[in-house]
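In this view, the complex is presented without one of its protein chains, the others remaining in place.
Showing chain A:
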Amino acid sequence: MRIQMRIRRFNPEADSKPWWGEYWVDVEESDRVLDALHQVKWYQDGTLTLRRSCAHGICGSDAMVINGRNALACKVLMQDVGDVCQVEPLRSMPLIKDLVVDMEPFFAKYRAVLPYLINDDLPAEGERYQSQEDRARYDDTTKCILCAACTTSCPSFWANEDYIGPAAIVQAHRFIFDNRDAAADLRLRVLNDVDGVWRCRTVFNCVQACPREIDVTRAIGEVKLALMNGLED
């Protein structure tokens, strides 16, 4: 099938503002948007710039706005995009070139929630035991691949780029509800900030955008409740 690709292009060295590049590609229904972008880059215009690495929905490099909605280019099939496929870079992130945005502000917020196990006590017998129930408590939020699809789909983030964003809250949730970790208070303090978890307006764009199908708003809600009522265990 022949499909028109409308790709938001921007070269900081040549363009004063972004513009739409239009390309025609022949693709199979089972091809992904990433394959169509490769066709453009490899056979039509080698200057098209995009990020991708594993191309199998795990590395989280190729999150972009596809037909008006955040998704991974390697997970959206061409049969689901219609006759015209419109691709833009993620919103509210500093644009570097074409589909590549500066992820550094996003990773700075990720680092702010201390996304690693903190526990100064030595494990009792060789390892820190965790029951299956305790592991299941935060299972959903272990799936995050830091693609930024959720954070850049969030209206609170569009309005205020200082908002810590759903991705960082999901990462914090992963450790706050891990019973082997001892630094939940530090993370909750960061999330209780004016630009922390309270900026969430339960719009659910993040849940819709997440390529890993994490129930992001639920994780944010659980952090809000933990701030109000304290941790149960």
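In this text, contacts are C-beta pairs under 8 Å (C-beta built on N, C-alpha and C of every residue); 3 or more make two chains touch, one makes a residue touch a chain; residues count from 1.
The rule we apply is simple: contacts and distances are computed from a predicted model.
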| note | Answering from "Dipeptidase", "Biotin synthase", "Multiple sugar transport system ATP-binding protein" or "Succinate dehydrogenase, cytochrome b556 subunit": the UniProt protein name of the missing subunit is "Succinate dehydrogenase, cytochrome b556 subunit"
| remark: Considering the complete complex, of A:Arg6, A:Lys41, A:Lys75 or A:Arg91, the missing chain is touched by A:Arg91
| message | One chain isn't shown here. Among A:His56, A:Arg111, A:Lys143 or A:Arg218, which residue touches it? | response | A:Arg218
| task | Mind listing the chain A residues that contact the chain we can't see here? | result | 65, 67-69, 91-92, 153, 155, 158-159, 201-205, 207-208, 215, 217-222, 224-225
